[in-house]
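Working notes for the structure below.
Missing here: one protein chain of the complex. Every other protein chain is in place.
Right after this comes chain A.
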Amino acid sequence: MSHSRRNAWPYLFLTPAMVLFTLFLAVPIGYTVYLAMRRTRVSGLGLGKGARREVFVGLDNFAAALGDAELWHGWLRVLGYGALVLTVMLGLALLFALLLDSARVRLARFSRIAIFLPYAVPGVAATLLWGFLYLPSLSPLRDVLDVDLLGASTVTYSMANVAVWGGTGFNMLALYTTLRAIPRDLYEAARLDGASELQIALRVKIPILTPAIILTTVFSIIATIQVFTEPTTLRPLTNTISSTWSPLMKVYRDAFVTGDLYSAAATSIVIAAISLVLSLGFLRVVRDRAFEEG
């Protein structure tokens, strides 16, 4: 008797998660797809009852999103910004993780905590700090750097710097904890074979880290494509960032400023699809290369 009674328990334990999943994930996704395939049709002057009707338009909104020049400019900006952020942030994260793990470093604990610290600073606050540091009237950086850090040609770099500052420590710690889990005698063996610290890092540590690097890269790609907080927060401080600087900012504008929910829904699905394609594409390229080498 106890056995059949026990069978119901796991389902009971999983009920809260499944209910939340249905309400806040499945239903909204379904609703986005539904919205993305509809549009308001206005007949006559759009006055009176029934003049505005919601009709099914199939894939028209997607076609419009793919053909939208403003959106493409956003994609190009995010592509440039993302390439910069990903290479610098993950490069630094890897460098710092390897340095922390090498036996020759002093003040390792202090450095580790200091570099991870920006993780505790919300994106809005981080952008605000750097934004003020970029302001010509306040910036101590202006004493050493004679450029307008919020100008049209520099603002992408300035924004990338905020993302690098905020994200390096987290990725560094992810890679560092993976390194710490590796048995130390593996390095001792390499040292006995005459390998230098640099060779150990390149030939032993980086290959072991590869899965962790791939994982952090994929999550960074997904986060970068959805960039919203930093450009939105920086906007009040400069006129070089448009309200459609990134694709997600355009989704926000369409949905909540111009009130075109249908376009916004279609665009957000396109963003989701592109992040999925890029993540899977990255995984594929990496896997193919791994096979070539192996």
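In the analysis below, a residue touches a chain if its C-beta (ideal position, glycine included) is under 8 Å from a C-beta of that chain, and two chains touch if they have at least 3 such contacts; residues count from 1.
Criterion: contacts and distances are computed from a predicted model.
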| item | value |
| --- | --- |
| Protein name (UniProt record) of the chain left out of view, among "Aminomethyltransferase", "Phosphoenolpyruvate-protein phosphotransferase", "Thiolase domain-containing protein" or "Carbohydrate ABC transporter permease" | "Carbohydrate ABC transporter permease" |
| Options A:L20, A:A83, A:A152 or A:V285, residue touching the unrepresented chain | A:L20 |
| Touch criterion as defined above, residue of A:A64, A:V121, A:V204 or A:L283 at the omitted chain | A:V121 |
| Options A:A64, A:L129 or A:V204, residue touching the unrepresented chain | A:L129 |
| Touch residues of chain A, complete complex, unshown partner | 2, 6-7, 9-11, 13-14, 16-18, 20-21, 23-25, 27-29, 31-32, 35, 92, 95-96, 99-100, 102-108, 110-111, 113-126, 128-133, 137-140, 165-171, 173-174, 176-178, 180-181, 184-185, 187-188, 191-192, 212, 215-216, 219, 222-223, 225-226, 228-229, 232-233, 236-237, 248, 251-252, 255-256, 261, 264-265, 268-269, 271-272, 275-276 |
